[in-house]
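Entry: chain A
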Amino acid sequence: MQTEIKFAGFGGQGILLSAKLLAYAAMKQGSFVAWVPSYGPEMRGGTAYCTVVISDKLIGSPIIKNPTHLVAMNRPSLEKFVDDVKPGGIVFINKSLIPGGSDRTDIIKLEVPINEIAIKAGSVRAANIVALASFAAKSKLVDLDLLKDCIKGEFAAKAKIIPLNMKAFDEGVNFANNN
Partner candidate 1 sequence: MAKVLMKGNEAIAEAAIRAGCLNYFAYPITPQSEVAEYLVKRLPEEGGVFLQGESEVAVGYMIFGAAGAGERVMTTSSSPGISLMSEAISYIAAAQCPAVFVNIVRGGPGLGGILPSQGDYFQATKGGGHGDYHLLVAPDGVQEAVEMTMQAFTLAEKYRGPVMILGDGLIGQMMEPVEFPDNLKTEPSNKDDWATNGMDTRKSKKRNLVKSLFLDPTELNNNNLALKAKYDQMKREEIQFEAYNTDGDYKVLITSFGTMSRVCRTAIDLLKEEGIEVAMLRPKTVFPFPEQAVFDAATKKSCKSVISIEMNMGQMVEDVERCVKGQRPVEFYGECGGDIPSPEKIIEIIKKMI
Partner candidate 2 sequence: MGKAFSKPQALSDTMTHYCPGCTHGIVHRLVAEVIDELGIRGKTVGIAPVGCAVLAYNYFNFDFQEAAHGRAPAMATGIKRVRPDLMVFTYQGDGDLASIGLAEIIHAANRGEKFTTIFINNAIYGMTGGQMAPTTMPGQRASTAPMGRDTDLTGMPIRMANLLSQLVTPSYITRQAVLKPQQVNKTKKAIKKAFEYQVEGKCFSLVEVISTCPTNWGLTPLDSLKWAEETLLPYYELGDYKIPE
């Protein structure tokens, strides 16, 4: 069983980090994982994306054309990648920046106003954690407590911001569970 998740958005939206945290939690859970970024000039300003592959066996090709799920943080990303998602997959849509949605009916749409939730939790800067948490809750790919531990570990050097991110995480999970 192999699952692939594409994270896409503007550079600076925390995409690479969110993807890394998910991969990290999956690794701790005992899965094989790979985190494959796009790199180079396309990182500067434009759309940044990366793919996480989670599998119960050794990962062959880490280059994925049709991912299982998509986390779209901005509109260009959604437009560019939504048609690639396999039927039945979750498409996370950052409702704060993407007014429309997708016409596809064979996918599970998860629309989350991450900026508003993050602001309510304390700061807009935790928006990427809201996104990660709600996607993780919906997809059930990794244990949520384990993922929280990974976030704490990542921010260990900046302990002050851990409570904010934990709150944002819980709010993200709540939203996903109630919508």
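Candidate entries met the following condition: all candidates are chains of the complex that A comes from, given by their letters.
Heads up, the rule we're going with is that a contact is a pair of C-beta atoms (placed from the backbone, for glycine too) under 8 Å apart; a residue touches a chain by one contact, two chains touch by 3 or more; residues count from 1.
Model, not experiment: these values are computed from the prediction.
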item	value
Neighbour of chain A by the touch rule, complex-wide, chosen among 1 or 2	1
Contact footprint of candidate 1 on chain A as seen in their complex	20, 23-24, 27, 32-37, 39-41, 59-63, 65
